[in-house]
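Shown here: the complex without one of its protein chains, the others still in place.
Entry: chain A
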Amino acid sequence: MFLFLQSPLTRSHRTVRRGIVRRYEVDMVIVPATTGQMGVLPGHVATIAEFKPGVLSVHEGSETTKYFVSSGFVFIHANSFADIITVKAVPLDRINANLVQKRLVDFTQKLS
């Protein structure tokens, strides 16, 4: 099935911004919907789903690419096309775990 991944900016930990519009032909996508992890395969019923921030994994044959996505929507069309629209989508390998932890602590402090 075809998957369009759209987002207005991609941010690596160095804050480089780009938009991604990518068109994949994939076997399965796991989407972090608000009701839980949702697996989308070819032939899925047409759906509009909102998703919360989480990890999106794209399975292409034996390869899996994982992205961290902020909230957004996924439209699954009847002809096995899926559009995923989010504000941010970052490939997981670009995320530096230590930096994230540090930032998390910083922001939690700022909030409280």
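Quick note on the criterion: a residue touches a chain if its C-beta (ideal position, glycine included) is under 8 Å from a C-beta of that chain, and two chains touch if they have at least 3 such contacts; residues count from 1.
Note that contacts and distances are computed from a predicted model.
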* Of the candidate names "60S ribosomal export protein NMD3", "DNA repair XRCC2-like protein", "Tax1-binding protein 3" or "ATP synthase subunit gamma, mitochondrial", which one corresponds to the UniProt protein name of the undepicted chain? -> "ATP synthase subunit gamma, mitochondrial"
* Structure fact -> Touching the hidden chain, out of A:Ala33, A:Leu56 or A:Ala89, is A:Ala33
* Structure fact -> chain A residues touching the chain left out here are 4, 6-9, 17-21, 33-35, 38, 45-51, 72-73, 75, 77-78, 83, 85, 87
